[in-house]
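Quick notes on the structure that follows.
Entry: chain A
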Amino acid sequence: MAELFDMGKHTWFVWGSYAVFFIFIVAELVLLGRRRRTIWQRLSRIKRMNSGDNNET
Partner candidate 1 sequence: MLAIFHTILARELTLGLRRKADVLMTLFFCVIVASMFPLAVGPEPALLKTMGAGIIWVAALLASLLSLERLFSADYIDGTLEQMIISRHPLALIVFAKVVAHWLTTGLPLVLISPLLALQYGLEVQDGLVLVATLLIGTPILSLLGAVGAALTLGLRGGGVLISLLVLPLFVPVLIFGAAAVDDAAAGLVIEGHFSLLGAMLVSALILTPWAVASALRISIE
Partner candidate 2 sequence: MNINWFKYASPASFYPLAGKMIPWFAVPAVILAVIGLIMGLFILPPDFKQGESYRIIFIHVPAAWMSMVIYLAMAFWAIIGMVWNSRLSSMMATALAPTGAIFCFLALWTGALWGKPTWGTYWVWDARLTTQLILLFMYFGYMALHAAIEDPRRAARASGLLAVVGAFNVPIIYFSVQWWNTLHQGASITPTKSEMAASMASVMLIMAIAAWLYSIAVTLKRVRCEILDRERHAAWVAELSTEAK
């Protein structure tokens, strides 16, 4: 199994670049998911604000 991942003297470079690639893609997806959640929280806050002050405007 080990020789599958062994890339000769270039192991560090090949796996280094694939690892960085993977990290960035995952980071993008995670940040996107978090952004979605914060937007939903904000929407429900606006919804409560609107329903709360119907009589005021």
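Note that in this section a residue touches a chain if its C-beta (ideal position, glycine included) is under 8 Å from a C-beta of that chain, and two chains touch if they have at least 3 such contacts; residues count from 1.
A word on the picks: all candidates are chains of the complex that A comes from, given by their letters.
Only a predicted model underlies this, so the values are computations on that prediction, with no experimental measurement involved.
Q: Using the contact rule from the top, which of the candidates 1 or 2 touches chain A in this complex?
A: 2
Q: Could you pull out which chain A residues touch candidate 2 in their complex?
A: 4, 7-11, 13-14, 16-18, 20-21, 24-25, 28-29, 32, 35-36, 39-40, 42-44, 46-47, 50
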